[in-house]
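Left out: one protein chain. Kept in place: all the others.
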Amino acid sequence: MFSVTVRDHMMVAHSFVGDVFGPAQRLHGATYVVDATFRGTALDADNIVVDIGRATELLREVLGELTYRNLDEMPEFAGVNTSTEMLAKFVADRLAARVRDGSLGDGGRRLAAIAVTLHESHVASAAYERGL
Amino acid sequence: MFSVTVRDHMMVAHSFVGDVFGPAQRLHGATYVVDATFRGTALDADNIVVDIGRATELLREVLGELTYRNLDEMPEFAGVNTSTEMLAKFVADRLAARVRDGSLGDGGRRLAAIAVTLHESHVASAAYERGL
Amino acid sequence: MFSVTVRDHMMVAHSFVGDVFGPAQRLHGATYVVDATFRGTALDADNIVVDIGRATELLREVLGELTYRNLDEMPEFAGVNTSTEMLAKFVADRLAARVRDGSLGDGGRRLAAIAVTLHESHVASAAYERGL
Amino acid sequence: MFSVTVRDHMMVAHSFVGDVFGPAQRLHGATYVVDATFRGTALDADNIVVDIGRATELLREVLGELTYRNLDEMPEFAGVNTSTEMLAKFVADRLAARVRDGSLGDGGRRLAAIAVTLHESHVASAAYERGL
Amino acid sequence: MFSVTVRDHMMVAHSFVGDVFGPAQRLHGATYVVDATFRGTALDADNIVVDIGRATELLREVLGELTYRNLDEMPEFAGVNTSTEMLAKFVADRLAARVRDGSLGDGGRRLAAIAVTLHESHVASAAYERGL
Partner (left out) sequence: MFSVTVRDHMMVAHSFVGDVFGPAQRLHGATYVVDATFRGTALDADNIVVDIGRATELLREVLGELTYRNLDEMPEFAGVNTSTEMLAKFVADRLAARVRDGSLGDGGRRLAAIAVTLHESHVASAAYERGL
């Protein structure tokens, strides 16, 4: 199995509902350093899984919908705890939709899976992996 | 599949028995930077796999049994080479026992697997993954 | 010259005033991974500049005043752009005040300088260094 | 499942054929920071998967065939795009051949899989994993 | 003293002349992960040293002149060993010229110094610092 991983980041504000979150129930924020991994069982005619440049642009586009925003005010997240793991799934699902629409070219359509890891600090991260 | 990873470290002394270890047969030491990953197939009512704060505390407790110690003198490790991979399993098994005991709450009981990576330097690490 | 550096982090929300900030004028947030460096020209009787454990606790206390907060609502920052460089100075000044008050013991009083670096992502940071 | 990972690097020149590569069609170069992971289901009599020292030497030997070279001029790569993912497979296959030849001792023959990740920058990597 | 640091990278081919370089006399390549640091003694009216976004763009422009190229074929480097330290100076001097031309706005003209670090691998880097 092959994979290609590209990294970018986003900076958001949000708050959580639920006693388990302690002080994180207050409005605060986070930088998420995001790793997006694209997996495939074979290389294409150019000898790649996906073009690293295109994958980087695609990740930037998806994170561009979220960065420099207060997630508490976005309709997509009404009534939802925007936890690190939930956001990892959100980014992975958006990437998957774009891949199916051909944003990574025909090669993208042969991908087997996408994994997204959000590093919220130097000591904590969350990830989500899904098939395509 | 979702996962949450938290990082902490421990600083121990130990020695190895066996020609393969060369100079590491002498009493020496290591800082292990430890990543503990908790995997689950679904999010709970709070939209998380495990609370990152609780997971961090649990890892600190488990590493607290080992840090600032000479492993050669601990009864648990009598006659045992405390290799990086063996210690990864030790930490994973301790975390698993705590999770089953409810240390991460009811949500912890729905976890599917635990993976532990011990980074012994900037160029070497070992890991162990197990089901729950 | 000797130095000791310890690392911790804080997660805050804030917004900026000024066209130069572009989309960062919106309420957003950041994880700041913070390195605090304590410099001294000589070691004390214990052969250290400052105790790493105490320095870690001191940094955690200072960051504890800021983390999980919306900086826009804190009286200390009314009318102030809480830029990464400004926050580096804020943390350094708080650390310096504590050091002068004896929070790091008598040894702390012999320190020559404090430097604070705030990493706001994997690709950007700001720092401030001052004498004691 | 256990694993051991060791890191080294190589510095090569090469160029790509294909419009998708844009400016990377010109002769350029890369440092690949390489992580080689050896997986096994059980520990040997010494309580290890593979000796970290031996694994490090083996990786250095395999990368030694490539480093400080222009890949465009190597017969092995004639007519081939030496993409990061292709090179990950090349290194993994070479490591696998050496393991089967006994370069990691008898323990190596019990390994289940090898994974190789090539980091081409702080924001991009590719990987290949295969069985043994 | 304040500073702001931004990171980007470039991928180049080159070779060296001189016995000291050993195998690096052959045509090979490198990824340079580049940190550019801008130092200033005071913050401007917006409470910043330089805008991180603008500084990032400026660094990208300067590295854009070098990336995906064979440095051996560039007139600027004829008869010159493009060592890591020499390239650090080249990038710092280009950044300094742009800052003096106003590329970072009027605030940039108040900068005191620029430092550039080129990381050529996970275990080696070179840097150059100069006044403005």
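General remarks:
Letters A, B, C, D and E mark the chains as written, and numbering starts fresh at 1 in each.
Definition applied: a contact is a pair of C-beta atoms (placed from the backbone, for glycine too) under 8 Å apart; a residue touches a chain by one contact, two chains touch by 3 or more.
Note that the structure is a prediction, hence the values are computed from the model and not measured.
Within the whole complex, the absent chain has one touching residue among E:86, E:112 or E:132, and that is E:86.
Mapped onto chain C, the footprint of the missing chain covers residues 1-8, 43, 46-49, 51-54, 56, 105. Considering the complete assembly, chain E touches the hidden chain via residues 16, 18, 20-22, 24, 80-86, 88-89, 120, 122-129.
Residue-level contact of chain B with the missing chain is found at 7, 9, 11-14, 23-24, 26-33, 67-70, 120-123.
Here is the rule we use: only the chains that are shown with their structure count from here on.
More than half of the contact pairs of B-D, counted by residue number, reappear in one of D-E, A-C or C-E; that pair is C-E. Put simply, chain C has to spin 180° for its C-alpha atoms to lie on chain D, with the angle rounded to a multiple of 5. Work out the mean CA point of chain B and of chain E, and you get 40 Å between them. Across the assembly, chain A contributes residues 7, 24, 120, 122-123 that each touch 2 or more other chains.
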